[in-house]
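Shown here: the complex without one of its protein chains, the others still in place.
Order as written gives the chain letters A, B and C; numbering starts at 1 within each chain.
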Amino acid sequence: MASLIAQSPILIIAIPLAAAFLIPLIGMVSQKARNALVVVSLVFVAFLVFALARDISINGIHIYTLGATSPDLTIPTGFMVPVRIILEVDGMSVFFSIIWSIVSLAAAIYSLSHIASETGQTRFYTLLMLMVMGGFGLMYTGDLFNLFVFLEIASISGAALIAYRTKFADTQEGGFKYIVVSAIASLMVLFAIGLLYAQYNSLNIAYLAQVIQYTTLDKIALALFLIAFAMKTGMVPLHLWFPDAYSVAPASITGMLVITSHACMYAAFRICFTLYGGVINAPVVGWIIIAFGLLTMFVGVTMAVYQKDVMRFMSYHAISQLGYMWIGVGVGLAVLGNPQLLATFGRDAMSGGIFHILNHAMYKPLLFFTGGALFHYTGTRDLTKMGGLAHKMKWTTILYMIGTLSISGIPPLNGFSSKILIYESVYQFHPILTITGIIVSILTLASFTKAFHSAFMGAELPEYKRGKEVPRSMIIGMLILAAGIIFVTLFPSLVVDWAIHPAADALIDQSAYINAVTGAIP
Amino acid sequence: MEHIPLNFPFLAAALLVGISFYIIIFKKNLIKLIMGIAMMASGVNLFLVALGYRAGGNAPIYTDVPEGPMVLPVPQALTLTSIVINVAVLALMLTIVIRIYRHTGSLDSEKSRKLKG
Amino acid sequence: MRQVTGLIALIVLVAFLVWGVLPPTMRDFGYPPSDMDDYIIENAQEQTGNNNVVASVVFDYRGFDTLGEATILFTAVTGVLLLLRASKRRKESS
Partner (left out) sequence: MLSKIVRTVANQLILFILIFGLYVIAHGQITPGGGFQGGAVIVSGVVMLLVAFSSKELKKSLRERVLSIMESTGALIFIILAFVGIGTAFFYNLLVGTPIFGHIPPIGPNPGDIWTGGVVPLMNLAVGIKVVAGLSAVVLALALFSSGEEVEE
């Protein structure tokens, strides 16, 4: 067991990868065996993630050096600089990977019947496992170039999966936009990595954080990193591709894409707090992030009000919700250099932003999954053509209501607990942030109520009289996420103490991350 | 090869990236867009491999190497990785464009934009 | 409008890139800092048994990147074959 935990960072990445390589071979023999492999490997990975999380909460940061004579040997004997690729898992990484493991498991189970009528399922599951692996790699790696590689894996598989339903033209366009945006973003990341490598001759995040000097080149690299990751997360004004890509993918993939954008957000935090944490001009960068976060929040929700397509409508809400997280963490970044302010409200603001990531990662995929269920049942995404579906789709209706109440921040659901944490803390930074947040929240509730009314309420439409509730595996997939929401709702303080605060502290405490790698210097 | 003034190789890489940005922002044809991205990738790869050059260095392969310093191996490895990655991205992009062409009969990014926000 | 914003973004970006790679900001071409690389050049033969230092970086020191790279190729191939698969609609028409 101890050695399993010692090896777990690499196993969490390598098991989905090995499964992805095996799926094409097994898929030729038996479809059931293939589906079983997908679910079993994801369950095992989720188990490993939880075991690793428990270990990290006890023993601190987990290091794994690939190819060294011992996994703990970060720096070769008799040398000062890390040479090999190092996986470094701290509270923040493990927090994101918990989310990713739950959502990917739910998405895989949901897919089992959601795409059951389509062709090319074997390749679909291969790409799904590759995307899972890319996400884990992105969260665990401690090496900049490795981060770029995993970013590419996640985005290429994502693009192919968005374009999965080839018989529609809009899926192809969505996939194309996604891959173009990803390609440009990752090339910008690569250029920035080149700029850092040119000066410090290293690619290790911890070592770079130790020696970085914030020269002009470093500032250009920081700008490139932030623009690229903002582009990938769909921050306004770089959001135009976001609804196009998210609305056309199979619903299970849309749920996973939401978490991919969170993973890119994680990468942006990693760059700002860990890589540049010691030298960054925090108030300026913090205010820039807050300003764009506000814009994102507001533009997202106002665009969402007009949407008739259920998936586009939810995509714009996803953009708007991402704004909350940027604001929460942005406030934390803005006061990073000031320990007193950080203690009074900065840490709480960051915790609020990170808590909101957890909540959003539960309810937004749930809402997308219910949207997918509506599409599965009616064959359309147009809200105006739906109506009276509550009569037939009882489970979906209940799950949609849970998601709606949660996203609008209605007490006592989990969306409320994170939003109140953000509101209280950012109010001390600047009241306007809280006021905008509340307005956006009200608009969110209004538009979701409207959508609920038009899809589920009213008389039963004649064309939807026949037909049954969606298949069982789709409901199980949604129930996993609903269970997560209910768990967080019931035990918010437990979750904050065990998951959120360690994650926020891991971001603030840059020196722990550095020492874990370079502390071994004789 | 003595000292090269004004960092010409870096400048060439930066200009390649700049030209590719021009193509990506202003050209409407999807194939041209893809060519822009391919060019950007070349620019970044050129930049990476130029980072590893050491004045007067040999290739870092010990088989029958002449005396003298060696150029840095890591940027070459990174460039190799990056080239393969870009090949993969381009293949997928071209596939999707072929699909779009099948559906809409056009390669104009303005015409094929059916989705309106 | 789109043209103007595009042009401004382009000029700013190119200006920053060019400014970034010219001498005062960027180090001179051909004289890189090389702690990590010197270690690899010196020890590659002994530690990995490779004459080709690049191969030892690609497959040993940074082997995980190469696994990722092979994975990306695998992903792209799977994606291409997935997207070019015979859809049901095409079967009906042909």
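Keep this in mind: contacts are C-beta pairs under 8 Å (C-beta built on N, C-alpha and C of every residue); 3 or more make two chains touch, one makes a residue touch a chain.
Here the structure is a predicted model, which means the values were calculated and not measured.
Novice: Need the list of shown chains touched by the one chain that isn't shown.
Specialist: A, B, C
Novice: Just one of B:Ile23, B:Leu48 or B:Leu80 touches the chain that is missing; which is it?
Specialist: B:Leu80
Novice: What is the set of subunit C residues that contact the non-displayed chain in the whole complex?
Specialist: These residues touch the chain not displayed: 45-52, 54-56, 58-60, 63-64, 66-67, 69-71, 73-74, 76-77, 80-81, 84-86, 90-91, 94.
Novice: Which residues does subunit B use to touch the chain missing from this display?
Specialist: So the residues of subunit B touching the unseen chain are 59, 61-67, 80, 84, 87, 91, 94-95, 98.
Novice: When the complex is taken as a whole, what residues of subunit A touch the one chain not shown?
Specialist: Touch set of subunit A with respect to the missing chain: 7, 10, 14, 17-18, 21-22, 24-25, 28, 64-71, 119-120.
Following the convention adopted for this analysis, only the chains that are shown with their structure count from here on.
Novice: Consider the two chain pairs A-B and A-C; indicate the one with the greater count of contacting C-beta pairs.
Specialist: Between the two chain pairs, A-C has more contacting C-beta pairs.
Novice: Measuring centre to centre with CA averages, how many angstrom lie between subunit A and subunit C?
Specialist: Comparing mean C-alpha positions, subunit C is 24 Å from subunit A.
Novice: Mind checking the centre-to-centre distance between subunit A and subunit B? Centres are C-alpha means, answer in whole Å.
Specialist: Inter-chain centre distance comes to 28 Å.
Novice: Got the subunit C residues that touch at least 2 other chains?
Specialist: Only 17, 20, 26, 32, 34, 36-37, 40, 61-62, 65, 68-69, 72, 75-76, 79-80, 83 qualify.
Novice: Can you list the residues of subunit B that touch 2 or more other chains?
Specialist: 17, 47, 51, 72, 74, 78, 81, 85, 88-89, 92, 96, 99
Novice: Which of the residues in subunit C come into contact with subunit B in the complex?
Specialist: Residues 3, 6-7, 9-10, 13-14, 17-18, 20-23, 26, 28-32, 34, 36-37, 40-41, 44-45, 51-54, 56-58, 61-62, 65-66, 68-69, 72-73, 75-77, 79-80, 83-84.
Novice: Provide the residue numbers of subunit B that touch subunit C in the complex, in ascending order.
Specialist: Touch residues, subunit B against subunit C: 1, 3-4, 6-11, 13-15, 17-18, 21-22, 25-26, 47, 50-55, 60-63, 70, 72-74, 76-78, 80-81, 84-85, 87-89, 91-92, 95-96, 98-99.
Novice: In the complex of these two chains, what residues of subunit B are touching subunit A?
Specialist: 17, 24, 30, 33, 37, 40-41, 44, 47-48, 51, 72, 74-75, 78, 81-82, 85, 88-89, 92-93, 96-97, 99-100, 103-104, 112-115, 117
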